[in-house]
Every structure is written in structure tokens, then in C-alpha cells.
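The other protein chains are all here in position, but one chain of the complex has been omitted.
Should a chain be cited, it is by its letter among A and B, assigned in written order, with residues numbered from 1 in that chain.
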Amino acid sequence: MEVDHNTLVAFAKSWGLFYLIAFAIVVLVYVFWPKNRKKFDDAKKSILDDKDDKPWQQ
Amino acid sequence: MIRQLTSGERRSAATILVALVIVGLAMAAAGRADTLGVHGAIVFLYSLVLLFLVLSVIFDPEPEPSRLSQYYDDPSKVGIVLTMIWAIFGMGVGVWVAAQLAWPELAFDAAWSSFGRLRPAHTTGVIFGFGGNALIATSFHVLQRTSRARLADQLSPWFVVFGYNLFCILAVSGYFMGITQSKEYAEAEWYADIWLVVVWVTYFVLFIRTLARRKEPHIYVANWYYMAFILVVAVLHIVNNIAVPVSLTGAKSYSIYSGVQDAMVQWWYGHNAVAFFLTAGFLGMLYYYLPKRAERPIFSYRLSIISFWGITFFYMWAGSHHLHYTALPHWVQTLGMTFSVMLLVPSWASAGNALATLNGAWHKVRDDATLRFIMVASVFYGLTTFEGSFLAIRPVNGLSHYTDWTVGHVHAGALGWVAFITFGSLYSVIPWLWKKKAMYSARLVEVHFWLALMGTIIYVFAMWNSGILQGLMWRTYNDSGTLAFSFLETVIAMHPYYIARAFGGLLFLAGAIVGTYNLYMTIRYTPEDATEKAAGDLPVPGRGEAVAAGE
Partner (left out) sequence: MPEVHRKLERNAIGFVLAIIVVSSIGGLVEIAPLYTIDETVESDPNMRVYTPLELAGRNIYIREGCYACHSQMIRTLRDEVERYGPYSLAVESKYDHPMLWGSKRTGPDLARVGGKYSDFWHVAHLINPRDVVAGSVMPAYPWLARNPLKISDLGDHLAALRKVGVPYTDEMIANAPADAFGQASPDASQASGVTERYGNDTTVSAFDGVPNRVTEMDAVVAYLQVLGKLTKAAKTEGAAGQGG
């Protein structure tokens, strides 16, 4: 297949959109996957648990 | 400070600096008939001074091995001082160029001080000098704390800090002499660009090596943003700056891109410099210093991940909104516009996440000017990204483009978001780094806050007025169907706004000077915090770390 301007423009306009949707779904699934909840909660609090301030207490 | 380097590291530093001294001499000799020679002299002197500092302690005893059980913060400290020096320089030049538009005699008919040469000195001074140093300094701090690990070695952070500042000095001094590629926000010439690549690769490698030593399995989201900043800026910088030098003995080069392709590459770079330099990196600051200062976890960690991928994905498409109604093909303009509007989603997710974090802690915002800096930064981030999406809509852009509205928009972001989040983060981190109880004067932080806020608001309102007014005047027709105003009439109408803008900038500059004074007094005259908390800011000891001294 010859790659000309129109091919690329068509690709940009159609597959770009599909890629976008697929990508959004992947990120959303990851973020809301139930098993990940705990990890995110830990990460969220990780900078505040003072472990980095008082490592000797661990 | 240099005594903290091991003797091996001191020798490596000396070797690198000797090499740089030679490079500087070679540049000065080869470019003696050109402004390149001046840059050779600058490289020579810069590395000579550093070499002298290193050599003065080269035979001193080895540092204490106990340093390896602490975080390595000296480069961050130096970076923060440099940040404030660049702030005063960059903002000072900004006030001067702003005043030149109101009173053109202030160029004093000299070449180096004319508007066109000062303007890139201002933009580079604030974006790369002030912003870049702040990003590097805070990234080292955040990276170590969130990884609970010390920086991978002691030499490369110095290489990054001093190498990066050499780039900034070469860039800015070049503009005064007329060395410029004319590519906006990438004006530095080919040799400075090559040097920045070397520095940046070192930065990236240091970041990755330190991450690899982390004691936490999960990489905290602030580091994602810092990493995207480092990576994507490297890609942007390299692609946009590919050029053919006229000769190796001169500063001038010609970009490999021309015309419409160059315009697209330039604004793909330009807009993503906004995205990954002025947004992603500073969001990294937000996601660490906001929760730390407010002593509350971020409202939604999930939201921060969604906005991260949203920003990383969407921004890259948006650059073409700088080229509406131009000779750029229509479909590319439309694509840029669409993605710019969609960008509002991840942008507001971040801004909302920040403000929701503060919900329930508003009394702290009221009492603590540092936290208020961060809060106002989040508000301006939300406002500016909304304005940005709005200005990217083609017909709106038809009015706003080429006018001061764009300048106002940029400064709403640069002052209201970038500078506010930087000052908020610095006021948080300075006492932690220098192990003080607090800043020298909370009162002066308060003064700085109000000066900065008033300055920003005056600036932005002046530019909204002048931009919209001029855009409308350009397209106003009289009854006979011809254009109502000559171009000159629209210039004269700007005069009062240009005065107001310079005044707003002056207030902002005054705030930065107050902040620098406060920093100086904190370092010099504030007693150390001897409590357990300050003493306990340590990395988690790793296996065999103590013996890895020569690393």
C-alpha cells in the first residue's frame, strides 16, 4: 500500500480516536480495579506516615 | 560542601572540569572572530572557578561514612539559592522589557538592551533559570524522600546543577550579544543545545538509578510527573533543535526545518514545553508539597493517576492551536483545537484534586501563607487551563492571537501557577533542608504572598484589557466598510495598560526580593531545629550501603 498524505490523514482521524478510547479504558480499568485500592491508599498516605522522618520507629 | 565528596569523586570532578576548561579554551580560540569566542571564555572561566574550588580540597580527608545513612541535600540547597537568584534576574529583566513598551527610550539606543534581545533573556531567565532550577532542586528532594533512598551518587547531581546553570548562562548571555536561533523558548544555539543534552541525560540516569534503589515498591505519583518532565523535555529539545552549524568556529546555525513544517515542530515543542516543563514538573511539586504542608493525604490518588496519563497523552496533540488560520493544513488545526479542549478534563482533575485536599483544612490556609501560595497556585492552574482551552477554540483564537491576551494567559500560568507553586514549595522545603524550625519570618512570607498576588492580578487584568481591546480594534470597520483604526492607533491605545502591566510585574519582583531576603536570613541567622523530628529525616538503611562509599 502506498502511504500518501490522505492515508496518513485518514489514519490520524480514525485510528487516533480508537487509540484514544482504548487508552482511556485501560487507564480507568487500572485505576478502579478493586485489588488496587489498598495499594493506592498506601501510596497516598506513604509520604505522610512519618516513616521517612522517623525510620528508627519501624 | 565539596568535602562531602569522596576523594574518588573529587578526582572525577577535577577531570571533568579540566576537560571543560580545555573545551572552553578551544571554543575561545576557534571562535575568536565570532561571538562564539566570548562563550568559549565564559565556559573557560566558569569551569576554572569550579576547578579551583575542587582542587582546594582535593587532598582533604575522606568524608565520614555516616553521610551515606543520610539524604544528600547539598545539591538541592545550592539549586534553591540559584532559583532565587535567577528569579530576581529573570523577573527584573521582565519588568524592564515591560517598561520599554511604555517608554521605549528605556532601551537607551544600545544593541544589547533593545527589546528583541532582552525578551528572550527574560523568558529564558524565568522559565529555565528560575523554573528549571526549582524543578531540579525539588526533584532531588522529593525523589529521595518518596523512595526513602539516598541519591545514587554524589557527583552527578552536581554535574546536573552546575551543568544546567552553565547552559542557562550561555543562553542568556548569548541573547545579549545577538546569538539566537529565534525559535521561541529554544533560542539557544547549537553548542549550548548539545551541552544541555549531555546534562539532561545525566539527570535522567541519576533519576532512574535512584529510583532503582527505592525501598518502596510503588513509585509515588509525584515522581511520575518529574519523570515525564525529564523524559519528554529531552525528546522535545532534541527534535526541535536539530540544526546545521554554518561552521564550527561560529555560533550561527540553520534549523533543518523550514516554513510550515518548522512552524508545526516549533509549536509542538513550544506547547509541550508548557506541558512538560511548566506543568508536569510543577505538578510533581504540588503532589508532594501540598499534602506534606497541609499534613493531609491527597484527596484522590486515583484521580492523580488519571490526570497524569491524560496530560501525558493529550498535550502532545495540542500544539497546533498556536497556528489557527495560518498556512498550516486545516485538519491539523482542528485536531489541535479538539485535544486542547479535551485537556480541560485532566487539568481540572488536578486542580480539583488539590483544592479538595485542602477541604477541611481551610483554617490552615488562612493562617499559613505558604499553604496559601500552594492553594492560589491550584486556583490559577484551574483558571489558566480553562482559559487555555478556551483560547484554543479557533474563532476565539482569531481574536486573541497576536495580542496581549496571549501574554496575559501565559503570565496567569507563569506567575499564578508556576511561580506560586514554586514559592509555596520552597517555603515548605527550606526549613526541612536546612533543619530549621521555620522560615526566618512568617510575616515576610505573608508580605511576599500579597505582593505576588496583587502583582499577578494587576498584570493579568491589564493584559486582558489590552489584548481584547487591540484584537477588537484590529477588526473594527467603519460605516463605509473600511478598517476603522490604523495599526498605530491600536498601539497608542495600549499605553495605559503597558504602564499597569509594568507596575504589576514590579510588585511581583518586589515579592521575589523579599523572599530571597527571607531565604538568606533563614540560612544565616535562624537557629537549627534540634528536635528529634529534624534529626530523623533519614533514608531507610539498605543492605551494604555503608560499604558502597565510592559509588
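By definition in this document, a contact is a pair of C-beta atoms (placed from the backbone, for glycine too) under 8 Å apart; a residue touches a chain by one contact, two chains touch by 3 or more.
Computed from a predicted structure; not experimentally measured.
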Item to check | Contact with the hidden chain (one of B:Lys215, B:Lys252, B:Lys292 or B:Lys435) | outcome: B:Lys252
Checklist outcome for this item: Per the whole complex, from B:Ser156, B:Gln181 or B:Thr279 the residue touching the absent chain is B:Gln181
Next on the checklist: Tell me which of B:Leu101, B:Ala369 or B:Val445 is the one touching the absent chain.
Outcome noted: B:Leu101
Checklist entry - Thinking of the whole complex, not just what is shown, which of B:Ser300, B:Ser389, B:Thr403 or B:Asn518 touches the missing chain? => result B:Thr403
Next on the checklist: Please identify which residue in B:Ser114, B:Ser173, B:Ser441 or B:Thr516 touches the non-displayed chain.
Outcome noted: B:Ser114
Checklist outcome for this item: In the full complex, chain A touches the hidden chain through residues 3-6, 8-9, 11-12, 16, 19, 23, 26, 29-30, 33, 35-36, 39
Checklist outcome for this item: Where chain B meets the left-out chain, the residues are 100-102, 104, 107, 109, 111, 114-117, 119-120, 175, 178-184, 208, 211-212, 217-219, 224, 227-228, 231-232, 235, 239, 244-247, 250, 252-266, 268, 272, 276, 309, 312-320, 322-332, 335-336, 339, 398, 401-403, 406-407, 474-475, 477, 482-483, 487-488, 491-492, 498
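Keep in mind that, in the parts below, only the chains that are shown with their structure count from here on.
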Item to check | Distance from the mean Cα position of chain B to that of chain A, given in whole angstrom | outcome: 25
Checklist entry - Which positions of chain A touch chain B when the two form their complex? => result 9, 12-13, 16, 20, 23, 27-28, 30-32, 39-48, 51-56, 58
Item to check | Interface residues, chain B side, partner chain A - complex | outcome: 145-146, 148, 216, 218, 220-221, 288, 291-292, 295-298, 301-302, 305-306, 309-310, 313, 331, 335, 532-533, 536-541
